[in-house]
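This is the structure, below, for whatever I ask next.
Yeah, one chain of the complex is gone here, protein chain that is, but the others are all in their spots.
Each chain gets a letter, A, B and C, in the order it is written, and its residues are counted from 1.
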Amino acid sequence: MNELINKLREFTAERDWEQFHSPKNLSMALAVEVAEILEHFQWLTEEQSRHLDQETLIKVREEIGDVQIYLARLADQLGLSPLDAALEKLEINRQKYPPDKARGNSKKSTAFDR
Amino acid sequence: MNELINKLREFTAERDWEQFHSPKNLSMALAVEVAEILEHFQWLTEEQSRHLDQETLIKVREEIGDVQIYLARLADQLGLSPLDAALEKLEINRQKYPPDKARGNSKKSTAFDR
Amino acid sequence: MNELINKLREFTAERDWEQFHSPKNLSMALAVEVAEILEHFQWLTEEQSRHLDQETLIKVREEIGDVQIYLARLADQLGLSPLDAALEKLEINRQKYPPDKARGNSKKSTAFDR
Partner (left out) sequence: MNELINKLREFTAERDWEQFHSPKNLSMALAVEVAEILEHFQWLTEEQSRHLDQETLIKVREEIGDVQIYLARLADQLGLSPLDAALEKLEINRQKYPPDKARGNSKKSTAFDR
C-alpha cells in the first residue's frame, strides 16, 4: 500500500494534477469507478457473478484497480491510511456482531458497514 | 492487505455469511459505502473538502475503512489482489499519459481511470 | 412533472439554497439517494426484491421520491426536462435494439442505457 500511495503522489505531481485532486472530486471519481464494476454485474445472476468468464474477469480486475487507486489517493489527501482505517473498522464490527448472534443472518450481513 | 483479507475471510466464515457474499452483492455494498463518503462532501466546496473538521474527518475515515473492506472482500472472492490490480493499472496509465502532455490538463486528469 | 419542478424552485428559493445547487453538487446528491435504494436491495435475492414486505416498500418509495426530486432539480438547473430527455432516449434505443434481435438477450438488456 505504501508503494502504491508513493507512486500515486509522484504520478500526480509529475502531471500537475494536485489542483484537481480535492477530496470532493476524488470521492466522485471513486463513485464513477465503482459504477464501472457494477456495470459488469448488473444483469448477471448472483451465481453467474461467482463464475465470471476470463474476459470479464480481466475487465473487472482493471476496475478494481481503479477503485483501489482512487481510494488510496483520497485517503492520502486526507492524511489517512485506508488499510489502518479498514482494520480498525473491522475490529469495531467484530465486537458489534458476535458470531453466534449473526450466524447466517442476512439482516446482519450489513455488519461490515455499520 | 494480506492481514485484512485473511481477517475478512475468518470474519465471514465465523458468521456463515459466505452465502451472501456473491460478487454481485459485494459490488452493491461497495457502491453503498462509497455513497456514504460522497454524502459528507456533497454540499462542501472543494476547498472545504481539503480542510475537514476533526469530527467529519473521523466519520469519513470510517467510511473509507468500509470501502476498503468491501473492495478487499470483492477482490478476494474473485481470486484477485486489489493492490496488484492497482499497481498494474497505474503502470498502464503511466504509459498512456506521459507527464509532459498531461501537465495541468483537467481533460487528462481522468487518467487514473482509463 | 411541471408541478414538481415548480415546487422545487419555490422550495429552494424560500430557503436560499440556490447557492448550493450547482449541477456538480446535485449530481452527488443524486448518487447518494440512489445508493439508499441500493442499500435495501444489496443482500436480497432478485426474487426477494420482486416481493418486498410492506415496511421495506414504504422506505424504498421514499428513496425513489428523493431520487426523482434530485433528478428533476438537476435537470431544471441545466434547463432540461427529464421526461423529454427520457422519451427521446427511448426512441433512440428503440431503433438501436429491434425486438427480434434483442429478444431475451441479457447482453442487450443494457439497451436502455446505450
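Note that in this section a contact is a pair of C-beta atoms (placed from the backbone, for glycine too) under 8 Å apart; a residue touches a chain by one contact, two chains touch by 3 or more.
Remember, predicted model here, so these are calculated numbers, not experimental data.
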item: Chain B residues that touch the omitted chain in the full complex; value: 27-28, 31, 42-46, 106, 109-110
item: Residue ranges of chain C at the interface with the undisplayed chain; value: 1, 3-4, 7-8, 11, 14-17, 19-25, 27-38, 40-41, 44-50, 52, 57, 60-62, 64-75, 77-78, 80, 82-83, 85-90, 93-94, 97, 99, 102-106, 108-113
item: Those residues of chain A which, in the complete complex, touch the missing chain; value: 20, 25, 28-29, 31-32, 34-36, 38-39, 41-43
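Operating definition for what follows: only the chains that are shown with their structure count from here on.
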item: Approximate Å spacing (C-alpha centroids) for the pair chain A, chain B; value: 2
item: Centre distance in Å when chain A and chain C are each reduced to the mean of their C-alpha atoms; value: 24
item: Multi-partner residues of chain A (each touching 2 or more other chains); value: 27-28, 31, 44-46, 106, 109-110
